[in-house]
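A single protein chain has been omitted from the complex, and every remaining protein chain is retained in its original position.
A and B are the chain letters, set down in written order, and residue numbers restart from 1 in every chain.
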Amino acid sequence: PQIGVCYFPEHWPDDRLEPDVEMMVDAGIEVVRMAEFSWGRLEPERGEFDFEWLDRAVGTLGEAGIDVVLCTPTATPPKWLVDDHPGILQAEADGTVREFGSRRHYCFNSAVYREETERIVSRMAERYADSPHVVGWQTDNEYGCHETVQCYCDDCAAAFREWCSEQYEDIADLNETWGTTFWSQQYGSFEAIDPPRHSAAEHHPSRLLDYARFASDSVVDYNRLQTDLLREANDDWFVTHNFMGNFPTPDAFAVGEDLDFASWDSYPTGFAQDRALGEVTADRLRAGDPDQVGLNHDIYRGPAGFWVMEQQPGDVNWPPYSPQPGEGAMRLWAHHAVAHGAEAVCYFRWRRCREGQEQYHAGLLRHDGTPDRGYHDASQSARELGAVAEFTDSSASDVADTGSLAGVDAPVAVLFDYEDLWALDTQPHSPEFDYWTLVGQFYGALRARGVQADVVSPESDLTDYAAVVAPTLHLADETLADHLAEFVDSGGHLLLGPRSGVKTPGNQLHENLAPGPLAPLVGGHVDQHETPPESLPTTVSYRGESYDYDTWAEWLVAEDADATGTHESGVGDGNPALLDHAVGDGSVAYCGVQPGEDLADALVTDLLDRADVAHTDRFPETVRVAERDGLTWVLNFGAESVTVEAADDAEWVVGSETVPAYGASVVSAPVASVSLADR
Amino acid sequence: PQIGVCYFPEHWPDDRLEPDVEMMVDAGIEVVRMAEFSWGRLEPERGEFDFEWLDRAVGTLGEAGIDVVLCTPTATPPKWLVDDHPGILQAEADGTVREFGSRRHYCFNSAVYREETERIVSRMAERYADSPHVVGWQTDNEYGCHETVQCYCDDCAAAFREWCSEQYEDIADLNETWGTTFWSQQYGSFEAIDPPRHSAAEHHPSRLLDYARFASDSVVDYNRLQTDLLREANDDWFVTHNFMGNFPTPDAFAVGEDLDFASWDSYPTGFAQDRALGEVTADRLRAGDPDQVGLNHDIYRGPAGFWVMEQQPGDVNWPPYSPQPGEGAMRLWAHHAVAHGAEAVCYFRWRRCREGQEQYHAGLLRHDGTPDRGYHDASQSARELGAVAEFTDSSASDVADTGSLAGVDAPVAVLFDYEDLWALDTQPHSPEFDYWTLVGQFYGALRARGVQADVVSPESDLTDYAAVVAPTLHLADETLADHLAEFVDSGGHLLLGPRSGVKTPGNQLHENLAPGPLAPLVGGHVDQHETPPESLPTTVSYRGESYDYDTWAEWLVAEDADATGTHESGVGDGNPALLDHAVGDGSVAYCGVQPGEDLADALVTDLLDRADVAHTDRFPETVRVAERDGLTWVLNFGAESVTVEAADDAEWVVGSETVPAYGASVVSAPVASVSLADR
Partner (left out) sequence: PQIGVCYFPEHWPDDRLEPDVEMMVDAGIEVVRMAEFSWGRLEPERGEFDFEWLDRAVGTLGEAGIDVVLCTPTATPPKWLVDDHPGILQAEADGTVREFGSRRHYCFNSAVYREETERIVSRMAERYADSPHVVGWQTDNEYGCHETVQCYCDDCAAAFREWCSEQYEDIADLNETWGTTFWSQQYGSFEAIDPPRHSAAEHHPSRLLDYARFASDSVVDYNRLQTDLLREANDDWFVTHNFMGNFPTPDAFAVGEDLDFASWDSYPTGFAQDRALGEVTADRLRAGDPDQVGLNHDIYRGPAGFWVMEQQPGDVNWPPYSPQPGEGAMRLWAHHAVAHGAEAVCYFRWRRCREGQEQYHAGLLRHDGTPDRGYHDASQSARELGAVAEFTDSSASDVADTGSLAGVDAPVAVLFDYEDLWALDTQPHSPEFDYWTLVGQFYGALRARGVQADVVSPESDLTDYAAVVAPTLHLADETLADHLAEFVDSGGHLLLGPRSGVKTPGNQLHENLAPGPLAPLVGGHVDQHETPPESLPTTVSYRGESYDYDTWAEWLVAEDADATGTHESGVGDGNPALLDHAVGDGSVAYCGVQPGEDLADALVTDLLDRADVAHTDRFPETVRVAERDGLTWVLNFGAESVTVEAADDAEWVVGSETVPAYGASVVSAPVASVSLADR
């Protein structure tokens, strides 16, 4: 794995290029990303191109042995383009135009903007097709940032009509799939369909779900336009995109099909505040929530690994508060990413920018060009990843070469589905219900036991997993039920969470009670559901112990399954809440509540034991261990140092068994052999 | 009183009709409401009508002995109609159009939509004019839901100008009545007047009040168009409308003048959350607030009683949280409604709908067609109302016939005025001030003492009441003062709350100090008012005891009246806060603060004693008793069972003296004989 950085040579005087590159080399930087907002600089006026500055940067970096990743600059169409074609701008649901002045102001469905995109992408791709230094491309930048996937302009209206006409046989098919008899919402033709613009009350959930699908597909199409052009120019380049964290749109799995691998932008202390899945503790303010970050690593990790294309380098501008990260946190995050399978960790940005919207966003350098806190952490990370590579890879010839590691070999899959996320976001049925939180409860339980998990779409091949955790499978059809049955029949063990099998793919309720098509697998069904506020007591038993839950409850009826737990509070007191069902050579456990941490741990531990998956004792929430390629990373996201024990013959490749606050160690030992030392 | 249900045969396969009707008959359902959102199904394309499905439903129900109430489907104009006439859509104050996709998207002042309304209403009315099964009609559905009474479109602008020109002699009259010299707001002609659209700061209160009146009148007019057409087709039908709970617009008394009786839609646990008048207790989450629900029963109850046209059947989709109602709560609500004078209680809906915006709204049946919790509660209610009828009505020939009860005979009137509500909503003068809360404090005190109250407009005939409670009479003129003086002079006893007599009907301050024209009745006037936040102490004395109050305080000057209470806190310490004034053969008590529960109880109890109105001891907030036709209902809205005592010869018609959690009993005894048993 490599340490990299995001670089904007266009923001600095020409004579700063050489010193910058020298400092990068000194720090062990092996890859540099550039140009993602540079359109106005590359093409100051229509047709007047200026590539020299970029040529020079690519050349200087390349000659210093640094790989270059270039970006298409389409996230920020320049003012002259907007003035030529104001119709490319997005519109809000109430019709207000999203004007020029920030970024992501273009509509994915603008035919004019697609032409402009072709023009600039082709031009750039041709320019660097033969460069020995450009190793790959990032398309655009953070699709959907600032909630820009869904646009309500007239181009989107036309495209949505077209999209609907492709999804459905005829308008009657759409009417039936959505269920438009309700409130007289029938459409007489595809031409009658509009985006769900401002209305007096909430929109039809099926229309909303299809609009989310359409909008995501618009991004997929738009991105494919770019990947095709790039590969046309040079088929050896890799093509990736930098997705965002805990981000609902677009469907990253679908966009990912056109990429060589996915990348994402990781800002641990930012996410810990404004997309928090729990309490904003002091530790999270200083280092982030390891499971929130790890979940995203695992979502974006695929067979070819993943990149952190932007790694938080210090304090950043956009969360509510900007405390300084803990001492060493920027190094901790790099190790954490690598432990989860990252092939590169690129800090964003090289140097704090003096101008524009991100002046309060740190870089590895201060804005005066001197090293900042992140520079030291990045350098140390590069050195240590070199040592790791040396340890595992005899081809690693020097400390600056961070070499290669085998990918992560996860015994468990967590099923994650963007359509479920969209459907549940539209009808959360409680102010507290949140798809990420529900997934996070199960995922965090796995990670607290040191288990690596692939986070994959439910339709994925599950053959090689011993166990599968599906925090929910909200939209479900017979095909999905068959797919899971096959997994379980052949010995797989499935843990399934609440709100599963409730909806058809069209976002109607299934004809039968939840879990609908999954009921035979579960061996029971849902009698009632409710969303109690925090003021009401919410307790269930599970295998003889009492546990808290929150936000969502189902009262179950056990048919073929055994009730392993029962409601112990409220109106549903005494009704089953958890089921266990032996199926074929495997098993299905169903949990009818959103579990608290302890219940999630109990459920996951039982699953792992049943599936014979090795795991550790339960670690506290600030300590995480993760195995990759025979090495185990011990990652401390807390303000207190911790000491662990590993097998006697374990060799400490980085650090030692005492891991300081916000520190990381790497030991050559299987993860299951690692545990907290007695204090 | 009858048990009924709201039914949507159009949502289900044709062959489901017979089984549904059979299950209704089994449950004792005697009346079914249908078709309120069915326009798209009745007229799939302009001029292409399909009534067969509805004919069949009406026929099958009728043949099974079930009465049918039909609805005009005007709340949801179909897409083809909107596409033909986009001008019918409403507009927000900032000009944003309320687009198609939910409901209530039409403007009451659209001439085009009035034509379309005539077309569909006439067609339906003619179709069923001779049906032996259709007993009555509901016009439209929940006028004003989703804040749609006030619209700001150009049709409304024109109609408002016209309305103003009808209200005022000339533009000078309007300018003087509003008082437009302030901030140079004079109008040169009626043509210069606009709706109060988005402006830099708050609008003129007189303009806002007249816009509220105009908007309410627009609904009255629009509704009358429908009632006229329906009565033209068949003069024997009753015509009603289903109003909403705790709902500010339109003026239900005014709309009601064109109805045979009013109906309303009662969702106790929903209201207890998002229109809460106090703390959202666990009991209210499970069964609602009896006084919040009871107040609405009494608002809508008229000489011909009232209907609950939609009764919450279980968990519902629209409050913040959706906990399951307590065991039996759906039965409790039916009894509660009947005790307050309901002639029918129709559960909404028959079966949970698989499609559209209300998938998370329960029905009496689950969405798979099997009985849900509400079905059992509804059936039991039907049986018990049959028993009640049998007890009181010798003509009741079988248990399924719920027969008739005499109406509620209330000794006390509570004065409620929509114009006061609108005026105070516009100028609450404190974040906590709320008309419903103020009314609720006085109303709840009456109900805690077992007293039935008519909630009527201040202009109503008060002759037959022993006592009148006016929580406030904010807008007041000499006519109103004379009306009340007549009541008091002839022996009536009046309890009047704060903020009374402050404003002219034009929403200016009266020339003299509050209570303006009511000052001679009160025997004093207001020296100062203030709205202390909760952080300041707020205590008054009343007849020697100390009491808390909140939100609103007046320092009074006693002229002819006696000061019965005095401020004991703050800058006004020592000033009179409550007055008593003997007038003619009656009396007027004035309360210059928003009373807490204990002060409200003291004031109301003194009023009842003075007026010689029988009442009970004070019940806790979850227990209510109510007398109708010689029977007393004991209604338990709490999680603990309660035991009451009644006269020795009392006969328990439903249940017994021990009323379980969320239960109801009916005893043949006067309400004043009922009390909590010693524990």
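Annotations
As a working rule, contacts are C-beta pairs under 8 Å (C-beta built on N, C-alpha and C of every residue); 3 or more make two chains touch, one makes a residue touch a chain.
If you're wondering where the values come from, they're calculated on a predicted model, not measured in any experiment.
Considering A:A157, A:A304, A:C353 or A:A614, the position touching the chain not shown turns out to be A:C353 (whole complex). Contact with the omitted chain, checked across B:P44, B:P520, B:G570 or B:P670, is made by B:G570.
Contact with the chain that does not appear here is found for just one residue of B:T60, B:N234, B:T437 or B:T531, B:T531.
Taking the complete complex into account, B:T180 is the one of B:T60, B:Q167, B:T180 or B:N234 that touches the chain left out.
Although one chain is not displayed, its contacts with subunit A can still be listed: residues 10-11, 37-41, 44-45, 73, 76-80, 83, 90, 92, 96-105, 145-148, 280, 282, 285-286, 315, 317, 320-327, 352-360, 366-368, 373.
Against the chain not shown here, subunit B presents residues 94-95, 178-188, 192, 194, 196-207, 427, 429-431, 508-513, 528-533, 535-536, 570-572.
As a convention for this text, only the chains that are shown with their structure count from here on.
The geometric centre of subunit A is 49 Å away from that of subunit B, both derived from CA atoms.
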